[in-house]
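One structure follows; several queries about it will come next.
A single protein chain has been removed from this complex, and every other one stays in its place.
Entry: chain A
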Amino acid sequence: MPIDKFVKFRSPAVPLPIENVDTDQIIPARFLKAVERKGFGDNLFRDWRYKSGDTPNPDFVLNESRYSGKILVAGKNFGSGSSREHAAWAIYDYGFRVVVSSFFADIFKNNALNNGLLPVQVSPEYLEKLFETIEANPNAEFEVDLESQTFTNLETGETTDYEINAYKKKCLLNGYDDIDFLVTLKDKVARFEESLR
């Protein structure tokens, strides 16, 4: 499925200052029974977001009306655990376009990039300041620019760079999809197979 082009934007952010947020928290396994990719956002952070049953937990950030926006700011080692791409789908489907953390798990990062969800890895110090900024002013805005690979805290004016490999950057900016590219290589792959033992 082609991904949406990533366009520079400004938005407030939702803080989730918890470390090692694993994919079982992002989307519990019992919600993985769909055969189509839709509606996963409803169950994003399900067991933190709701008390037993369907009562929203008022203390969870997604239920706090003062927080909004397309940016999720989370503690280090975000997305560890299972390879379920449903985690990236749920975050995207909920409306986030960027996750900021000081460290991402590998498979989650790949899955996010394959769905147009940008993982922005910043220093622990910068992350700490982001949490402080949001706590002081939940309406504080941030700017995400993929072209220049920068993230700016508009409240403090502090800008930071982040890494992304050149190929993935091109895919996100243009809405390209890996499979379109890979199927053009079929003849090459077939020749490669012949060269194998």
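In this text, a residue touches a chain if its C-beta (ideal position, glycine included) is under 8 Å from a C-beta of that chain, and two chains touch if they have at least 3 such contacts; residues count from 1.
Simple rule for what comes next: contacts and distances are computed from a predicted model.
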By UniProt, of "Ring-1,2-phenylacetyl-CoA epoxidase subunit PaaA", "3-isopropylmalate dehydratase large subunit", "LLM class flavin-dependent oxidoreductase" or "ABC transporter ATP-binding protein", the chain left out is "3-isopropylmalate dehydratase large subunit"
Of the residues A:43, A:115 or A:160, I need the one that contacts the missing chain. A:115
Sites on chain A contacted by the missing partner chain, in the whole complex: 1, 17-20, 22, 24-25, 28-30, 32-37, 47, 52, 75-77, 80-86, 88, 103-107, 110-111, 114-115, 128, 165-168, 178-179, 181-183, 185-186, 188-189, 192-193, 196-197
